[in-house]
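All protein chains of the complex are present and in place, except for one that has been dropped.
Note that the chains take the letters A and B in the order they are written out, and that residue 1 is the start of every chain.
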Amino acid sequence: MNVLLALAIGTTFGIAVLWLLRGSLWSLLLGLALLGHASHLLIFVGGGLAVAAPPLVAEGALAPAAGAADPLPQALVLTAIVIAFAILAFALVLAVCAGDAANTDDLDAYGGESQ
Amino acid sequence: MNASVVVAPILVPLVAALFGALGPRRPGYQRTVGLLGAFGLFVAAMGLLASVFVEGVIAVQIGDWPAPFGITLAADRLSAAMVAATGLVAFTVVLYSTAEIPDDVVTAGFYPFVHVLLLGVCGAFVAGDLFNLYVWFEVMLLASFVLLALGSGRAALTSSITYVALNLLASAFFLIGVGFLYGQVGTLNFADLSLKLGDPAALDAARPAALLLLIAFGIKAGVFPVFFWLPAAYPNASFAVSALFAGLLTKVGVYALLRVFTLVFPLEALGLAPGLLAVAAATMASGVLAAASQAHVRRILSFHIVSQIGYMVLALALVTTLGLASAVFYIVHHIVTKTNLFLVGGLIARAGGSEQLDQIGGLSQRRLGLTMLFAIPALSLAGVPPFSGFFAKFFLIRSALEADAIVAVTFAVVVGLLTIYSMAKIWIEAFWKPAPAETHLDEPLPRAALVACAMLAVVTITLGVGAEALWSFALATAEQLADPQEYLNAVLGDPT
Partner (left out) sequence: MSLLILRTASRYLFPLLLLFSVFLLWRGHHEPGGGFVGGLVAATAFVLIALAEGAPSARERLRLAPERLAVCGVAVATLSGAVGWFLGEPFLTGIWWAASPGESPVVGTPLLFDLGVYLSVIGVVLAFLLTLIEETK
């Protein structure tokens, strides 16, 4: 399972880098999105993957039963996904506006020199 | 009561942002709420500084969950000093912005986003664990995207793509580092990490995470060779926004370096110090050389940020208590001076009609007040006594001499001279050179903007005259960083 996940993460990173290096606005965004997904997956796997019970506290108990999964990586990943979602959504809108303004998909035109 | 002091610098901007966003979209209301919120933050920041000064490190467990399981906010002298500088920058920049930002941008939600940015900055300064630091970084980043794009022209929009892409890349590095670290050590709380990484084997295993975090913070701080986003983005925003960014954003990156690479990963134990020293020297040199080749006020200033970030990283890389102290001194000086210079840059553009140095001139004959306002931070940045910049460089060079880092001293001195050159260039071109014929803009400069610049100038002079007091504060801060026992006790509870 770990090998499979490692391969999946590695492949996602690889595709992300490939997109990032394409030099066009939309592949840049795709690459950044994939890069985010790959790092989320990595946090999740890095936190220790196990087949375990959900970390829920039963009624009347004070702690989850023994053998429950570590809830922290799940919390971290959920937070990171929410943040990445918001930022990517905004970056998309920004890219639409910037694409309209520059009227090209070629990243070389996005230098930042004022006219 | 203690808890409130740490939470207040986060709550005040949050509440100000909420009032701004929920209230009527009238420019008058928005400006008032913006200004009140910024003043509130200033007061809260001073409160935090005073409390930390009197009581030492203050830690709060949010929601009453004990560390290292819950969310910890902790303020030591470094955090408090950074929050205090943020409060000052927030108030002066918002004051300035009331005179610069047009009504349509204000009603589009300018001030709520300024406050969200301040929320992120203050949150990052008091965050007690690595993941919270990440979350605050992102809050800050999101607000900065919006501010960069709000009401700006084509150049700002297209250049913001570079900014967004590089910062998202840094965030990815940050997250990967966090993932590795959690997998290896099983905690993300700074204090807990510090204890667990005290074991050399654990530290060795965490080396990849340390390098990833170094890259992430390096991009955020704008060090060589990943500073390109900075001069691309800053000169195209409005003056108030670029001053806010110049004063605060990269310094959050430097703060993260200072925090993580003293408390969590001791630089010396990792053997990263020589590499970081080289990076710092390259940052200083490339920033100042690039600045020397520019002829546009804010582009010169933007490249100077890069060069000065190099000074701060250099001080950190000396891995001595004196070095840390001079880093703290330098950061405080830099935040005040740089914000001031960007704001004055806005006034120069207003009085001269342009930011291109070849299109303006003669300001020293027509604008005496402005000349004074520029001279103070410019001389300070160039390192002329009695302003704060002289002492910042003086202490840094002395620390480097005591650490026997002769190459570092050489770089610091040469780069300092080149800094004087660029400041002199703005001076000669904008102030001394006779004005090109057609530019005669004689309208008075807005009073709020002049007052904001004057306040920062007064602080620069005070920091210079009171350098001894600031230096002893910086030394105490450095001792707190070098020996984290007080921080650990405050966060994890006193074992005795």
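Some observations on this one:
Methods note: a contact is a pair of C-beta atoms (placed from the backbone, for glycine too) under 8 Å apart; a residue touches a chain by one contact, two chains touch by 3 or more.
All values reported here derive from a predicted model rather than from experimental measurement.
Here one chain is not drawn; of A:Leu18, A:Leu56 or A:Ala109, the residue touching it is A:Leu56.
Checked against the full complex, the candidates B:Gln61, B:Asn236, B:Asn340 or B:Ser364 give a single residue touching the omitted chain, namely B:Gln61. Within the complete assembly, residues 54, 56-57, 59, 78, 82, 86, 89, 93, 96 of chain A touch the chain that is not shown. In the full complex, chain B contacts the hidden chain through residues 3-4, 7, 11, 14-15, 18, 21-22, 60-64.
FYI, only the chains that are shown with their structure count from here on.
By the touch criterion given at the top, residues 20, 25, 28, 32, 35-36, 38-40, 42-48, 72-73, 76, 79-80, 83, 86-87, 90-91, 94-95, 97-98, 101-102, 107, 109-115 of chain A touch chain B in their complex.
Those residues of chain B that touch chain A in the shared complex are 131, 134-135, 138, 141-142, 145-146, 149, 153-155, 157-162, 164-165, 168-169, 171-172, 175-176, 178-180, 182-183, 231-233, 235-236.
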